[in-house]
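Missing here: one protein chain of the complex. Every other protein chain is in place.
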Amino acid sequence: MVCALKFWVDINCDLGESYGNFKVGSDAEIMPYITSANVACGFHGGDPVTIAQTIALAKKHGVAVGAHPGYPDLMGFGRREMQLTYNEAKTYVIYQVGALQGFAKVFGAPLQHVKPHGAMYNMALKDEALARAITEAVLELDHNLIVFAPPKSVLAKKAADAGLRVAHEFFADRAYNPDGSLVSRRLAGAVIEEPDKVVGRAVKAVKEGVVEAVNGELVELGTVHTICVHGDTPTALKLARALRSGLVKAGIEVEAVSRFI
Amino acid sequence: MVCALKFWVDINCDLGESYGNFKVGSDAEIMPYITSANVACGFHGGDPVTIAQTIALAKKHGVAVGAHPGYPDLMGFGRREMQLTYNEAKTYVIYQVGALQGFAKVFGAPLQHVKPHGAMYNMALKDEALARAITEAVLELDHNLIVFAPPKSVLAKKAADAGLRVAHEFFADRAYNPDGSLVSRRLAGAVIEEPDKVVGRAVKAVKEGVVEAVNGELVELGTVHTICVHGDTPTALKLARALRSGLVKAGIEVEAVSRFI
Amino acid sequence: MVCALKFWVDINCDLGESYGNFKVGSDAEIMPYITSANVACGFHGGDPVTIAQTIALAKKHGVAVGAHPGYPDLMGFGRREMQLTYNEAKTYVIYQVGALQGFAKVFGAPLQHVKPHGAMYNMALKDEALARAITEAVLELDHNLIVFAPPKSVLAKKAADAGLRVAHEFFADRAYNPDGSLVSRRLAGAVIEEPDKVVGRAVKAVKEGVVEAVNGELVELGTVHTICVHGDTPTALKLARALRSGLVKAGIEVEAVSRFI
Partner (left out) sequence: MVCALKFWVDINCDLGESYGNFKVGSDAEIMPYITSANVACGFHGGDPVTIAQTIALAKKHGVAVGAHPGYPDLMGFGRREMQLTYNEAKTYVIYQVGALQGFAKVFGAPLQHVKPHGAMYNMALKDEALARAITEAVLELDHNLIVFAPPKSVLAKKAADAGLRVAHEFFADRAYNPDGSLVSRRLAGAVIEEPDKVVGRAVKAVKEGVVEAVNGELVELGTVHTICVHGDTPTALKLARALRSGLVKAGIEVEAVSRFI
């Protein structure tokens, strides 16, 4: 008897972050290599024309569409911490994800997932009230939506507690601390640029559920469902291409997360 | 044999136009007298917290909820003409109505209608491309949504051509030109303030389908489905109350437009 | 020989916070009772039309004009904490105060002072980098500008260190902690509403440089230069009137702070 273990993983990327005349990212170039697109919703980036173009492009490439809500801080690209009340955070997510659902309906590309952006994502990894606000907004809009979050984060826990499916996210090009958090970008070595190394870490994370921390310790990740790539540099494009083909070569199926979670 | 003609009409009002700390309107006071609420969608007014509160309030009073999308001009309250492309206009409507649909889902108060706001409304009465952009956005989001528009307007025509239901709107407190357009607010006598006069015009419009223009001619309105009241002055509140009771006294059923259109 | 001690104090109020059609505050009503106006600069409130009207009104009443810069958060009225870099904070202040200087030039009402708004003010009381960013922006724009800050705050210290004049601010209608900070608005008793009590505290603060804390201890304030009143409630208007007449009755000269600092 032959027993073959089979592995799946999703590749996600933040897209649709341009704003009117202000263009960011290489959406058209990166789309062929990913399986899930996190589409900006207008608060940190992503005007309505851009949202429509991005969803049309994703659909053309068979890429699953998700909402990528952020803080109402266009000037800071949603990357600055803001102190919101529970109700502000919840309604801001309803508003943004609702808007994306509208476009998803129009383009016949139903929303697969929600991944908070920037400071909203980072704060929700630790802040219970914020994580709960996001989770309840998603749940009340559509309980079939998948929440993207790092394993062991408060956001992952709240979403799972609420009965939502959670896609555990792995950052293949970022160094990890022994506690499973990412090494701050302000520190040397925080970003891993060699494609081989990135692919190696991704394959290990998917197949073995571990990543080596900066001090050499192994960090347990559990099942990794989706790998985040960045779309805003030429390096990132090369990385995405290497990642996709590296995962496939390692016998891993690269599919939108809703197909296997 | 006795034959009784029965009349229905809806009363609509623009609500939820506050923005964070900036409060406008008397939403709580006006809600008991209306049957359809046009809820601002964030572009000209209406932050997400306000949208949520407004829909919750409407639901509590049994008032039907509609989306009230406008131009992206918070500083000008959406009242200034802007030249948008067809695609900009269409995606701006999808975005705003989609966001409202999200809140409608969360609060269990499904959207009944769409009424464009301010300059977007006024321009769509004459501008074919704009009227079509709005209409197609609505149609693609939900073909059951009713479009509010004055009879004979380009917007009403485009919406009907697209197969959408159109609620013909009458402005009981505004003077009419012989061609069916409103007398500009910049001219004396444009706004009618005496409650008796306003009620009289409303009853006549509903029962006979006509209004007397400033020059004394009768303007044919056809069937009037909804009467607009304003919610931002104490006078308006008094007017709304008078209108509601005046219509009822005249034997007209005042109901949300979806119940009889 | 008779020796008469003479006391002066300024009364300041946040004004010009309306935004287009969104009206807040009772600027016209409060103006006669104050001597310094903190004029919003467009980020948390205050569109250009409002700024112009407010400065014209202040000039008419002989009220000194100051800039009231805030965080770029119109939806949160600048009251939510945001994490800005030193450079962001400094340039945001230059931008907003520069814009106010433009209006001050046009109306012939030169800027007297700068008082940060909301969360920017509160954070600058403790945050060295933010206080320094604000201070340096002010210094480089005009070293004659006076900075409003509570005595002993980091902001007061940084401004004084930089060679700027500092007007020590006292909040007559707010309860104080023994360390000189304000009791949080979320706690009962944080706001003092009885006009007599407010006036009594103000007179004592100006003449004796102390205020009684919630636990009965006396807090040393040093010289108090300006008393803050709020302009957005009917109570506040009554309070401002009582304060102005109470101070005058107590023999204190109420003048714009630049006349006596």
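Letters are used for the chains, namely A, B and C, taken in the order the chains are written, and counting of residues starts over at 1 for each.
Heads up, the rule we're going with is that a residue touches a chain if its C-beta (ideal position, glycine included) is under 8 Å from a C-beta of that chain, and two chains touch if they have at least 3 such contacts.
Note that the structure is predicted; figures quoted are calculated from it, not measured.
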item	value
Displayed chains contacted by the hidden chain, counting the whole assembly	A, B, C
Residue among A:Gly16, A:Gly76 or A:Gly98 touching the omitted chain	A:Gly76
Touching the absent chain when the full complex is considered, from B:Gln83, B:Ser184 or B:Asn215	B:Gln83
From A:Val24, A:Ala99 or A:Ala240, residue that would touch the chain that is not displayed	A:Val24
Touching residues (missing chain, whole complex) on chain A	18-24, 45, 47, 74-77, 79
Absent chain, residues of chain C that touch it	42, 48-49, 51-52, 87-88, 91-92, 94-103, 105-106, 137, 140-142
Touch residues of chain B, complete complex, unshown partner	72-73, 75-76, 80-84, 88, 119
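We take it that only the chains that are shown with their structure count from here on.
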item	value
Which two chains share the largest set of C-beta contact pairs	A-B
Euclidean distance of C-alpha centroids - chain A vs chain C, Å	44
Where chain A and chain B are represented by their mean Cα positions, the distance between them in whole Å	40
Shared interface positions of chain B, touching two or more other chains	47
